[in-house]
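Provided herewith is a single structure, encoded as structure tokens, for subsequent inquiry.
The complex appears here minus one protein chain, its other protein chains still in place.
Order of writing sets the chain letters: A, B and C. Residues in each chain are counted from 1.
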Amino acid sequence: MAVASLPHGSSAGHDGVDQLYADTRALRLQGMLLFLVSDCILFSSFIFAYLYMRNSGQGWPPAGISRLDVAFASVNSVVLFGSGATMHYALENWKHNNFGRYALFMLATIVLGIGFLSGQAYEYTNLIFKEHVTWAGSGIFGASFFTLTGMHGFHVSVGVLYLIILFLQSVHGVYTKDKYFGLTAGTLYWHFVDVIWVVLFSIFYLI
Amino acid sequence: MHIDPAVLERTIAIIGGIIVAIVSAKALKDDWNTPGLDNQVFKLMLGLLFIGAIVAALAGANVLGNFPKAA
Amino acid sequence: MSATAVHAGGIADHIHPEPQGFVRRYIFSIDHKIIGIQYLITGFVFLILAGMLAEVIRTQLLHANGGFVSPDVYNEVYSMHGSAMVWLVIIPLITGGFGNVIMPLQIGARDVAFPWLNMISFWIFPVAGLMLFSSFLIGAPVAGWTEYPPMSLQAGPGTSMWAAAIFLIGVSSTLTGINFVVTMFQMRAPGMTWTRMPLFCWAQLATAPLLMIATTALAAALAALFIERQFGVPFYDPTKGGSPVMWQHMFWFYSHPAVYIMVLPAFGMISEIIPTFARKPIFGYKLIAFSSMAIALAGFMVWAHHMFTSGLAPYLQLPFMIITFIIAIPTGVKIFSWTATLWGGKIHFTTSMLFAVGFVALFTLGGITGIFLAAVPFDLHVHGTYFVVAHFHYVLVGGSLMGVFAGTYFYFPKMSGRLMNETLGKWHFWLFFIGFNGTFLPQHWLGMLGMPRRVPEYDPQFQFWNDFSSISSYVMTFSILLFFINVLWSLRNGKKSGPNPWGGRTLDWQIPSPPHYYNFKNIPTVYGLPYDFGQPLPYKGLEEELTDSPVHVGAHY
Partner (left out) sequence: MVENRAAVVSLGRGFWTVTVVLGLLSIVGIYYWITAPMDRIMPVVGAQPGEQVDELLRFMAASGTALFIYVAGYIVYFCFAFRAKATDGPDAIGVQVHDNNVLEFWWTLIPTLFVVLLSILSVRIWYQIQVAQPANGLVVESLGHQWYFTFRYPQVNGEVTGEMHLPVNQPVVLNVTSSDVIHSFWVPAFRLKADMVPGLINTIRFTPTVIGRYPIICTEFCGTDHGIMNAQVPGENGKPNPGAEYVVVDSPADFQKWYHGWQVKNASASNALPSTSGTISLAGGDAAAGQALFAQKCSACHALGPFSQRIVGPGLKGVLHDPSHPNLVDGDPANPADAAKILQQGYTGDMGHMPDATQNGISDKDIANLVAYLASLK
């Protein structure tokens, strides 16, 4: 089935970035944002379960489980929020095209992300082995806490992996000054993971 | 000299929280009037990051989340 | 004939080379039309499987003491019938199938926003379907498609497999939802403003956010059920501190929007078919479009009307009752608008028109019994009885499935270039109409008289009406057999249909059928509503030879 005369292909459009990239970037941006919205609903469903159980008559925390260590958790949170700030500056520097500072901030973000994960791992071991608050053994508190923070931890580790891949790609020149949607998507995802932790930190440790 | 780990954690949390809050506030001010959907979402995220940093600092300073040690 | 696309060289003009080889073109294709047809074929296969399960149920209920299958097998059969029909038949057929094939054509796009994502979404679906049906081998789920704990926690291993399979289908639905929203927001033909978009696309636009948002809430509930069954993490088990009512909240928060996912695209289909065969504009285009969005929005706020008897705090029952009543208003507006469209038309009774008009009548009856169920005092009497079974079969089988049949007869020419046989179609419609009403009308008073749901045996006084219902269900099954014969027969020797057999005015009827893989040689610009019969077509830049072909509706049959 020979195709009749094809209309002219994607030519270099105006303002330097070719029109095809500009159009597909808008699609990919909206797709990424909608994905983050649906992921946000996943978290809010579990948060509903946690809050629903909290005010269903039993005292909180359930007898036999002591309060969580707020001091350590706030350090951990500051580490994650710091990585959010460094991520923002990494993208800013990429836009202003000084690759050196971009690489510095990107690596800082990855290191802080891994720092948060190890802090979370430390808290888990402390809870499970010293205070015997386990995932399956300590009622709805254990279930909600470990499921929600565990799922968030999983999202952070995927985020760290994602940032490492992005960093290697940027080193290999996949992204140019005008075409760097990969980095924007990575930053969106990382900020999303930060914002979820703001909510989780306050509902588990502060109320 | 021996510093009680909890006090060390709390100081780190307060100092770190304030630094991140200042940095994200400055970043938010710089990009305040950048157009584009992704920049709008970034501004929202930076705002929430600012709030998160403040909350973490206050938690470190025992203003939020200090409960009488349950029996 | 230069392309007048607004952004020259952009995505509108990007035509990737034609895929080569059988595998690339028909199995791992990224063409939205092929993917849509793959959804339809797989969905109809699961319709046959789940339909056979339905007939096992009806045969079991022929005798008051059952005896066709053992109670345990009966529980597995009706649970799998419900789960398969909801997640493997209606949602994939109506969103993945017709949404993929028709929506991009109607908005004048070459494909959906993320073709690869579309292919991945499809291929998750048959895998998860096989996974769901293979749970029969290890003891299928027994607690119905709602799987209420603590019963679902005590059931056999099949329930964990059920949860995993439905989680996968949820992933496929979410990705399809994202794909459709981005496509409809950003890839409409130039000039096609929101109020010039066909009503089938409006229905998909109302459904896609539901697909994307509600499904992930179910994913969380299923993950929690899976974790609890496999690792003992106490979410729902009351003896370990969890709460069974929490599952009901999380399940129904998805499942009520899900029933709107199942019926809104059928509304869209009917809003396309009725004006085309009445040869006159749809009555109240804006009202129908906005009522779809109103129904989708209100759909999120009514989930607990399924839980009036299960321990919802009494004062909470009032808002859910009243908002459910309020949803009846936009639905009523739609039904009145379709009826008003019939007034003053030149109606051609093709099979798809018969199904469309049948849909309006049966959905009205289903909607009225829905209002009965929303009133708390009456719901306390009929919750969990065959009255509920009758209600949701009227709106799902009389609604969505008839919408799917209407859509198949209507779009079969566009997909295959051949017309489906009309006489066989009319036999299918009338036998289906009689069989359907015979099966489900008696279940209304069976439920009110005292026959509970999901029971393998019942009170002998209900024997007559259950036999009446079972025999009518055989008639309905026979009519669906005629449908499949019609589809297979017409594929090979149906009458050639040409680009526009029904004289449709939306963009999809202005291109050859089956369309080229790139849909439009050059994307047309749109400057008017597609429903002004008698006026020239509101498109510019279409391939010339199609626009002036004489439109001979009725000359074909």
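Rule of thumb we're sticking to: a residue touches a chain if its C-beta (ideal position, glycine included) is under 8 Å from a C-beta of that chain, and two chains touch if they have at least 3 such contacts.
What you see is a predicted model, and the numbers here were worked out from it, not measured in a lab.
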| item | value |
| --- | --- |
| Among C:I27, C:M52, C:I368 or C:I485, residue touching the chain not depicted | C:I368 |
| Residue touching the undisplayed chain, where the options are C:A109, C:A140, C:A221 or C:V245 | C:V245 |
| Touching the absent chain when the full complex is considered, from C:A50, C:A189 or C:V357 | C:V357 |
| Sites on chain C contacted by the missing partner chain, in the whole complex | 64-66, 71-72, 75, 142-144, 148, 150-151, 154, 238-241, 243-245, 278-281, 283-287, 309-311, 314-315, 317-318, 321-322, 325-326, 328-329, 332-333, 335-336, 339-340, 342-349, 357, 360-361, 364-365, 368-369, 371-372, 375-378, 380-381, 383-385, 444-445, 448-450, 452-461, 503, 531-534, 536, 550-555 |
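Here is the rule we go by: only the chains that are shown with their structure count from here on.
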| item | value |
| --- | --- |
| Rounded Å distance between chain B and chain C, as computed from the means of their C-alpha atoms | 47 |
| Whole-Å gap separating chain A and chain C, where each centre is the average of the chain's CA atoms | 35 |
| Junction residues of chain B, two or more chains touched | none |
| Chain A - residues contacting chain B, complex | 29-30, 33, 61, 66-67, 70-75, 77-79, 81-82, 84-85, 88-89, 92, 184, 187-188, 191-192, 194-195, 197-198, 201-202, 205-207 |
| Contact footprint of chain C on chain A as seen in their complex | 1, 3-4, 6-11, 13, 18-20, 22-24, 26-27, 30-31, 34-35, 37-39, 41-42, 44-46, 48-49, 52-53, 56, 58, 62, 135-136, 139-140, 142-143, 146-147 |
| Residues of chain B touching chain A in the complex | 6, 9-10, 12-13, 16-17, 19-20, 23-24, 27, 37-38, 41-42, 45-46, 48-49, 51-53, 55-57, 59-60, 62, 64-67, 69-70 |
